[in-house]
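The other protein chains are all here in position, but one chain of the complex has been omitted.
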Amino acid sequence: MNKKKSGSPLVNAIGTQKLVILAVLIVLFAAFSILSASFRSYSTIITILSYSYYITFMAIGATFALITGGVDLSLGTGMICYGMIGGYLVIEQGMPVGVGMLVTVLVAVLFGLFNGTLIAVFDIPPFIATLATMMITRGIGSVVVGGMSVTWPQAASAQGWFRSLFRTQINGVMIPTGFLWVLLSVIIMTFILNKTKLGRYIIAIGSNKEATRLSGVKVVKYHIAAYAITGFFTGLAALAYAATFQELSPGTGGGLELDAIGSAIIGGTSTAGGVGSIAGTLIGVFIMSMLKTGLPFVGLQANWQQIITGIILLGAVGIDVMKNKR
Amino acid sequence: MGEVILTMKGIDKSFPGVHALDHVDFEVRKGEVHALMGENGAGKSTLMKILTGIYSKDSGSIVYEGKEVSFTSPRDAQDAGIVIVHQELNMVNHLTVAQNIFIGREPMKGIRIDDAKMVRDSRALFDMLGIDIDPRDKMSTLTVGKQQMCEIAKAISHNAKLVVFDEPSAALTETEIEQLFKIIRDLKSKDMGIVYISHRMDEIKVITDRVTVMRDGTYAGTLITKDCTKDDIIKMMVGRTIYEDPKTKSMVPPDAPVVLKVENLNAGKMVQNVSFELHKGEILGFSGLMGAGRTETMRALFGADPKTSGDIWINGQKAEIRTPQDAVRLGIGYLSEDRKQFGIVLQKTIAENTTLATLPEFMKGIFINRKMENAAAQKYVDSLKTKTPGIDQLVVNLSGGNQQKVVIAKWLCRNCDILIFDEPTRGIDVGAKNEIYHLMNQLAAEGKSIIMISSEMTEILRMSDRIIVMCEGRKTGEIAIEDATQETIMQAATMQE
Partner (left out) sequence: MEKFRNLPVVKKLGFNRIILFGVLVLMYVIFAILSPTFLKYARILSALNYAYFLGFLALGVTFAIATGGIDFSVGPVMFCAALISGQMLTKMGLPLPVCLIVSILVGTMFGAFNGFMVAFVGIPPFITSMAGMMIAKGVGSVFTRTQSVSWPQASQANGWYRMLVKYRLNGTQIPTGLIILLLVAVICGIVLNKTKAGRYILCLGSNKEAVRLSGVNVKKWEMLAYLICGTLAGIAAIFYVGAYTTVQPGLGDTFNNEAIASCVMGGTSMAGGLASVGGTIIGTMIIALLQEGIMALGFQKDYQYVITGIIVLIAVYADIRSRKRKN
């Protein structure tokens, strides 16, 4: 145990790890910008942002699951499932897009509650419970819509207004409106995590559930609530995904949860529970989407992103493990 | 002593297969410190858990402040003013001290938690109790003793009228215990009822007014502390008089060779320049208070934790011990204080546990020779008199004493010449305890050399041929058994620099 604290109080307040990954993000951006002229264009930045919205929402959800000491593997398939159900109501059943959006989020919250109940009430290990939900959501989405792809309304169509929630064009200039929601979510969730009972108890559960219970906190309720939050944000992710890509196909979505969980961990959220930062998660997401978008600009296949992300993930956790060993 | 604040009558509780409490009575008055004593497994903790709503009772009545009550959760009990300071620390490490103290009842400012008020209130509380801790520190950065103090502060801050201390002193240093007693006397003067669970007879004599003794889940009786002797209490606890004669002279011949020599062993803060020798056939007692660094010394010696420096000789040969593998190869066996975590594989059979350290010797080609393995396991079950239906019994189904015997069998099977017993009788009932003692004496007589860490003074005085005392990571005394008394050992164990 090294008791020496690094000098600057600012560094201590923000946390060393967050500063390091922020630096990584800046270095990445600088490197890509120097190497490729087309990377440093406005439209690329918009693209990076567009790709980041749904991952950010999922990653915020993942952060809450991780803070409780658990995990949610159903994020990816779940997101597609909820988006498909909502979109199906709009396209096939002729419901207003607002209702479709509401249903999407509602179904997401329901599955979040389902996960939370399995974990908090039935004591099923989080990763196996959400693994099962991953399979269930993978199937249910396409069972409901009859096995076809669902395409949310075009931007130009009457129902297309919802797409401008995430990206709108004013006088020919793309405005990343989605980023507003992302920032708002980060601020609100940071507040909830650090300043409200809900957040405090979720951290406490992740750190020492039994002690929290013995302090008279209704741990089951808050444990389920954490997963409901995860579900809620998966629902928002589904909307962002639908707005960005329009089409949702059955059987996809598996693997996207890795980007989300990976972002949260790179951002400094501990897999052991009790520690997490929403702002860190956001930086983690940007590192991910920067890699995804940036690599092709420097002549590498986008697939390298997965390899590099895997290595960064191992590096981030490895450093954490080494630090705790000492 | 004031009026009665709590009466528990005829409390009965069964768990599957165990009758944990059999119609137990218990009473606490205002302004009294009431000790609750009994062997491990006598039912003290269960009784307190029923009182504080962690368990529900099967039958019986609890009358608190004149009203019949039945708490369904710790929260219920807290709200009524009954709080418990748990034996295991129940702190949320990732939160600050203040956040821990107010968890579950945070002061609010709208939907926001009022952290500033929490810190202020904590500080006021600490000032009142005379504790020096910054409420803004993360809990994980405090020492175990300070965490315990926070736990106590947290309990008291609930407008408590009845405080249960469940072995609070186990992790405290001498000065911290004094501080604790000051706090307890203070609470007592405020007319609170206090239940004090402890095994330490000396503390019971110093701090308590009455003693209620439990035995095997039943109520054994209540004594006035100042009118009774330690022997009275012990007699009541075990239900019979036991004679624990201290050893009067070393059983080791003066010319016995040195089998293990440790010189200037260092490992972190808890092991500083520890040197000692162990002779053939000797039982070397390691005494000291909890947290004196005895376990850490042995773990470093055994290679379980890394050591920073120090030399080890075994039978005169310099030994390099970096991992437990090295230690085991050199004939050292370590029996941890925490059997379930470090000693045995609970979900495996006796046979599998017995050969765990010696599996390569039970191979026929690439296959395990079950016949040989079973024969070896049976041999030790017979010779150690392990009580079990068979060697294919899962260890989880055995009692503490028999689990300990399985661990001993594991090392005997390895033919270890040096055995380190860390708290060998912790969590073991009286009868089995004597068997373990007998076994250790027998092993020493057969020429094995034993290091025994023990926090029980009687155990140290009864078993050791020589005693080494540690305090705060240092060796502070080496006492021949002929010169050893509780007092000489305690002096060394509390030596302050």
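Letters are used for the chains, namely A and B, taken in the order the chains are written, and counting of residues starts over at 1 for each.
To be clear about the criterion, a residue touches a chain if its C-beta (ideal position, glycine included) is under 8 Å from a C-beta of that chain, and two chains touch if they have at least 3 such contacts.
All values derive from a computational prediction rather than experimental measurement.
Please identify which residue in A:T16, A:S41 or A:N303 touches the non-displayed chain.
Candidates A:T16, A:S41 or A:N303; residue touching the omitted chain: A:N303.
Please pick, from A:A132, A:A155, A:V220 or A:A279, the residue that touches the omitted chain in the full complex.
Answering carefully, the residue with contact to the hidden chain is A:A132.
Looking at the whole complex, which of B:E32, B:E151 or B:E352 touches the chain that is not displayed?
Missing-chain contact among the listed residues: B:E352.
Could you pull out which residues of chain B are in touch with the chain that's been left out?
Residues touching the hidden chain, for chain B, are 16, 302, 304, 323-325, 327-329, 334, 336, 341-348, 352, 356-357, 359-360, 363, 366-368, 396, 410, 414.
Which chain A residues touch the hidden chain?
Chain A touches the chain not shown through residues 71, 118, 122-125, 127-129, 131-136, 138-143, 146-147, 250-251, 254-255, 258, 261-262, 265, 271, 301, 303-311, 313-314, 317-318, 321, 325.
Keep in mind that, in the parts below, only the chains that are shown with their structure count from here on.
Where the CA atoms of chain A average out and where those of chain B average out, how many Å apart are those spots?
The separation of the two C-alpha centroids amounts to 45 Å.
For chain B, which residues are in contact with chain A within the complex?
54, 73-75, 78, 86, 89-95, 99, 103-106, 108, 111-113, 115
With touch defined as at the start, can you tell me which chain A residues reach chain B in the complex?
On the chain A side, the touching residues are 195-197, 200-201, 203-204, 206-208, 210-217, 274-275.
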